[in-house]
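The other protein chains are all here in position, but one chain of the complex has been omitted.
Entry: subunit A
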Amino acid sequence: MTVVTNGLKQAGSFFGLVVDVAKAVPKRPFQLKEFIQQAWFVASVTIVPTALVSIPFGAVIALQLGTLTRQLGAQSFTGAASVLAVVREASPLVTALLVAGAGGSAICADLGSRKIREEIDAMEVLGISPIQRLVVPRVLATMLVAALLNGLVSVVGVAGGYVFNVMVQGGTPGAYLASFTALAQIADLVTSEIKALLFGAIAALVASYKGLTAGGGPKGVGDAVNQAVVITFMFLFVVNFVISAVYFQVVPQKI
């Protein structure tokens, strides 16, 4: 019973934080300096690993699709399917996993150690809302970086797929490129960016929540980081499924 009520309490106070953050976003003064610093920080810890992950990811998708399309006798659609898979699903997820794993864990550890050093309490007592001062800039910065990284992953993933398909699998460059727009449409890119924004927000919100509620000394911070990453990952896959399902209902598909 306490497990259930505890879970509900956690969920409740998490959504409480989400509402507080939403209310604090339009409040002035906006912490521009903190926002830029955080955006730079999250970008600096995620760019290289994201790029490195997206190359084999694009290649694996190309490998799978290349084989599948040949079996179905639809080699000319390899490029089209590759673009769809990378832009619609793979890219926002890869982005989110790295933003959550590298950026989110750092945010959680930072806020958590401030919490146990009573810095957060001190800030509250000095009459400054830590939500407005610390959480809002982090959430917005992570969203921005996630959206930008998503673009990077899409490009690197598609390029990786191209290289793999053309050079390794012997596909024709013309077919790969020409079929890009056969299935994909601009709505795919828009949805992809919306996904990335949402995933970035979720990663930063969960990390902030876990950081701000950390307790029990340095071990508590370690636990909080661990939980933040796991919870974020679970959230991401559920939200990803919901958005994809809604997308197919709302946006008419080509052909």
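Following the convention adopted for this analysis, a residue touches a chain if its C-beta (ideal position, glycine included) is under 8 Å from a C-beta of that chain, and two chains touch if they have at least 3 such contacts; residues count from 1.
Keep this in mind: contacts and distances are computed from a predicted model.
Student: For the chain not present in this complex, what protein name does its UniProt entry give, out of "histidine kinase", "ABC transporter ATP-binding protein", "succinate dehydrogenase" or "RNA polymerase sigma factor"?
Tutor: So, among "histidine kinase", "ABC transporter ATP-binding protein", "succinate dehydrogenase" or "RNA polymerase sigma factor", the name matching the hidden chain's UniProt entry is "ABC transporter ATP-binding protein".
Student: Of the listed residues A:S129, A:Q185, A:T213 or A:S244, which contacts the missing chain in the full complex?
Tutor: A:S129
Student: By the contact criterion defined above, which parts of subunit A meet the unshown chain? Give residue numbers in ascending order.
Tutor: These residues touch the chain not displayed: 113-114, 117-119, 121-129.
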